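All protein chains of the complex are present and in place, except for one that has been dropped.
Labels run A and B following the written order; every chain starts at residue 1.
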Amino acid sequence: MTIYGKGLRGLSLATIATLGVALTLIFFYAPLDANQGFVQKIFYVHVPLAIISLCGFIFGGALAVGYLRTGDKRWDMRSYVAIHLALIFGIGGLITGSIWAKASWGHWWVWNEPTLVSFMIVLLLFATYQPLRFSIDDPERQSRYASVFAIVAGAFVPLNFIAVRLAQEYVHPRVLTLSGGNLPGPMRLTFLVSFLGLLLLYVTLWKYEMAAKNARMQVRALRRRLLGDDGIRPVGRSAAPS
Amino acid sequence: MKTTLTVLRKDLRLELRTLETVPAMTLFAVTTFVIFHFGLNRATIDGQLAASVLTTTLLLAGMLGVNRLFVAEREQGGFDAFLLAPVDRTAMLVAKAAALFTFLTVLEVIAVPAFGLLLLGPSLGRSLPGLIAVLALADLGIAVIGTLVSAIAIHTRARDLIGPVIGLPLLIPALIATARAIGPLLAVHGSSSPPGKWLAVLALYDVVFALIAYAVFDFLLED
Partner (left out) sequence: MEEPPAIELRGLTRHFGERTALRRVSVRVPAGTTLAVLGRNGAGKSTLLRILSTLLRPHAGEVSVFGEPLPRRAFAVRGQLGLLSHEPLLYNDLTGRENLVYHARLHNVGEERVEQLLEAVGMERRAEDPVRLLSRGMVQRLAVCRAVLHQPRLLLLDEPRANLDPAASELVEPLIGRGAGCTRVLTSHDPQAALAEADLVLGLKDGRASFVGAPEQLSAAKLAELYA
């Protein structure tokens, strides 16, 4: 019996602390950008959200492989939570990116901007994940098909970025290049702390949700064993694995 | 291999007899060209615009084919029949993808000349070989993704909707690559060979998704 609640309090405290430090750094430590001014600071939130979201999708795909190999519903649960949190982070990334775009370039949306565009395509794809799950009644089939989707979509993320990037001149500042980034010192520190804080947030939320779902699943199983099939109300259609 | 051919022959025979899919796809494509003519309000188009119109139309028409791909299996017990046989189950993936590829090819044999007649400014002649090469690669991608997505969709409740909703985002990179590859071919003083970069992207896309589809397809069939 897996318990996900272990260490959750410590993790939560670490998350809050790191995010607190990050916010402080963002507002008081990081220098003001010469061209873009104060609004540039949203970059410290936008980029980590985007990166974590994309990694979350790929992570969800990897977890789905675990389900297909073992048939253990917990893998599917992990995959589901990873993807749906990644989607939320992704929408956050999209919104903050849009705000930044408006502030920097004057438009809420720019098409000749491959990173934003490919990100939107990925979100469009993963937005179908929950409706897909919801439209399959049989829970086992639901988990299986969702896992297949998660794997295909997870593989899609890097391919999509390659294709879109090739297609356009880039306007989006290349913040993290393969050569290690071109951020000056204080900005780099702020960025890293912010990234760490948001990553911790993702992991903490993931563990919270896993713990809650897992507990609920086990309570149902226990009730079914004790009270028989009649002791529990049927779950009805649901997108989440139960 | 033999299994693949058996299933493919069955599907092609069914299509020839019922004519459910290909005529609809073709009609849809031609109608869409007419709509584009009025929507764009231009007598002719060329270059990148023409490439995008052609690619988008073929893609959307392809989605019609995707929706129909597994219907007979689902409604007439074809899955069970296949699953009871002592055969390699990925043969169905290959057979269905081959069938879809065939349908797309037939579609293009009619739709591309229609496009040339109705909308395209420059003549098709010179660019035809390059066009065929690009469309072949694109069709491969659509066939693989379409089969995968159709197999997922057939067991869901909102069958006809889920297919395109999942399939279209997945196909966007292929769409981009195809449109970009065809663009120079359809330009007024266009080249006759498609840019290698985009062919490479299409090929990479096809290979990656073919491998993934091959790996996961079994899980979609079993119960």
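In this section, contacts are C-beta pairs under 8 Å (C-beta built on N, C-alpha and C of every residue); 3 or more make two chains touch, one makes a residue touch a chain.
This one's a predicted model, so the numbers in the text were calculated from it and none came from an experiment.
Here is the thing to keep in mind: the chain we left out touches A, B in the whole complex. Contact with the chain not shown here comes from a single listed residue; of B:T6, B:T90 or B:T105, that residue is B:T6.
Per the touch definition above, the residue from B:T31, B:T44, B:Q76 or B:S191 contacting the chain not shown is B:Q76. Residues of chain B in touch with the missing chain: 2-3, 6, 10, 13-14, 17-18, 72, 76-78, 80-87, 222-223.
What chain A contributes to its contact with the hidden chain is residues 137-140, 224, 229, 232, 234-235.
Operating definition for what follows: only the chains that are shown with their structure count from here on.
Note: centroid distance chain A to chain B, computed from Cα atoms, is 32 Å. Interface residues of chain A, counted against chain B in their complex, comprise 68, 121-122, 124-125, 128, 131-132, 135-137, 141, 144-145, 147-149, 151-153, 155-156, 159-160, 162-164, 166-167. Chain B meets chain A in the complex at residues 148, 152, 155-158, 162, 165-166, 169-170, 172-173, 176-177, 180, 197-198, 201, 204-205, 208-209, 212-213, 216, 219-220, 222-223.
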